[in-house]
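What follows is a structure written as structure tokens; I'll ask about it next.
Note that one protein chain is taken out, while the other chains of the complex remain in position.
Moving on to chain A:
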Amino acid sequence: MPRTRLRSTLRAGVAALATIGLLAACSANAASDAGDAGQPVYGGTLTYLEHQPPSCLYLPAAGFYPNGGVLNQLTDKLTWQDPKTLKIEPWIAKSWEINADATEYTFHLRDGVTFSDGSPLDAETVAANFDVYGLGNKELKLPVAEFVNNYARSEVIDKSTVKFHFNKPSPGFLQGTSVIGAGLVSKKTISLPYEEQCQLKNVVGSGPFTVANQVVDKEIDLVARKDYSWAPPSFAHQGRAYLDKIKIIVTPEDNVRVGALTSGQADYVRYVQAYDEATVKAAGYRIYAEPTRGVNNGLYLRPANSILQDVNVRKALQAGTDAKEVVETLFTDSYPVATSVLSKLAAGYVDLSAQLGYDPAKANSLLDQAGWVRGADGIREKGGRKLQLSVFVSGPQPLSKQTLELVAQQWTKIGVKLDVRQADSGTQAAALKDAEKTPLVHSMVGRADQDVIKSQFHTRNRDVLLSNDAQLDRLLEEQSALVDANARNAKVAEIQRYVVDQGYAIPLFEEPQVYGAAPYVHGVSFEAVARPSFYDVWLSKKDK
């Protein structure tokens, strides 16, 4: 298969480059905002290089990072989450009321907002959007959105007032209205079947840019909407976007993206690999390592697996994994070592670094206690069975293969064999729901709300653990229904402790999204989970 050949060549190249890059990558630090070059100017074209072509753009299913560069420019949301304070601020909704038990949300919409096809963004349209996001639509094959829980129905009070009713308290809903998946689309778009909503040409939003041209899999050209005048009120910048045009060009090769940036062919690129950060900085360009504020990049151990059902084995693997070594060997300062299940910047984070320290002696004694004894080859055995586990390389995680291989090396020191398997997505999908075939997974999830922990672990959400632990589900549900923020944070802390105590998670690092931009690109900004917004971006003279 040509693809296999390509991939192994790519991998060999990446490995070689990684070695070189690492030698120089020790002094990385994230650049701060670029708003330091005087008055913003209007006009110009931004060339933005994206790693992968966008996938399906049906909004609730569009969290895939490559979609972010496009969708955040095309759609607006009811609310805006300040990425620094994580506070929810008005946007299309100029104000809102929530009843005491968080089962009724009333939003008052701003007047005069229109979609790019000219249709009005009114209460009826917002209701139609959230009816689909909250309930799905079987006929149109539209699945429910992850960020809406316990949704019952919508009620249009008047042209600019809409009320949402919930079956059970849904305190996460307000933040849910600010995420990428909650982008508002025209009534025509939301009434289309799934396949149609997936396609860029059918996505009609009210955002600061519209699609001018698309070459499938290669390029998307966006142009500024001249009549745009409904940016979040808290923004200093109002009215139309500064840029005239954005060319989003898909460039899958890592070193072509970085080379194009540093040679002046592109202005802004997504996904700079850890080993390329030093190259970008050395050329005088900026690195933006943006936190994703959610469940950390880590290994998630499945209690239904016949080996991992023993909590001592899970705890031993946790103690036998040196996350610090992983970060220091493969990554840069843009990737902080994990100190809990959640990122330091996540809502409800609690520092568990004391429990997560690297302790091979403890790991060995736990495994001894659990009855696993070392065989002749150094791998532990029990009842004739080897302590051998397998894990799939996870495509979306940065340097997943290298990370897993390093963990496998660490585990051999405690007598555990980890097979790192590279498989096509079909094989992975078929094995994903079977704890014997997929004993552990390498994953993360980003979202700036307490509910992110539920997304990752609840049996009716991502269920990364294939959990058989009713208590975990119960804790997650309690968290999700707590209206008081402090009580909710306390519950999230309890869940983090529980997940770590049970050995369900081996957190590795706080996964960032890493971007590179030229020094003449100003006003670079991101939403709370690191997808770029181009509304504020402006270009000064290209000559440095």
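We adopt the following convention: a contact is a pair of C-beta atoms (placed from the backbone, for glycine too) under 8 Å apart; a residue touches a chain by one contact, two chains touch by 3 or more; residues count from 1.
To be clear about the criterion, contacts and distances are computed from a predicted model.
Undergrad: Can you pick, from "Cytochrome P450-like enzyme", "ABC transporter permease", "Amine dehydrogenase" or "Paraquat-inducible protein A", the UniProt name of the chain not shown?
TA: Looking only at the record, the undisplayed chain corresponds to "ABC transporter permease".
Undergrad: Out of A:S95, A:Q265, A:Q309 or A:S353, which residue would touch the omitted chain in the full complex?
TA: Checking each option in A:S95, A:Q265, A:Q309 or A:S353, the one touching the absent chain turns out to be A:Q265.
Undergrad: Where the complex has a chain not shown, which of A:K168, A:R462 or A:R497 is the residue touching it?
TA: A:R462
Undergrad: Taking the full complex into account, find the residue in A:V144, A:A408 or A:A490 that is in contact with the omitted chain.
TA: Checking the options A:V144, A:A408 or A:A490, the one contacting the hidden chain is A:V144.
Undergrad: For chain A, enumerate the residues touching the unshown chain of the complex.
TA: 1-3, 5-6, 9-10, 13, 47, 49, 53, 55-56, 60-61, 63-64, 138, 141, 143-144, 146, 194-196, 198-199, 215-218, 247, 249-253, 255-256, 259-260, 262-263, 265-266, 424-433, 443, 445, 455, 460-464
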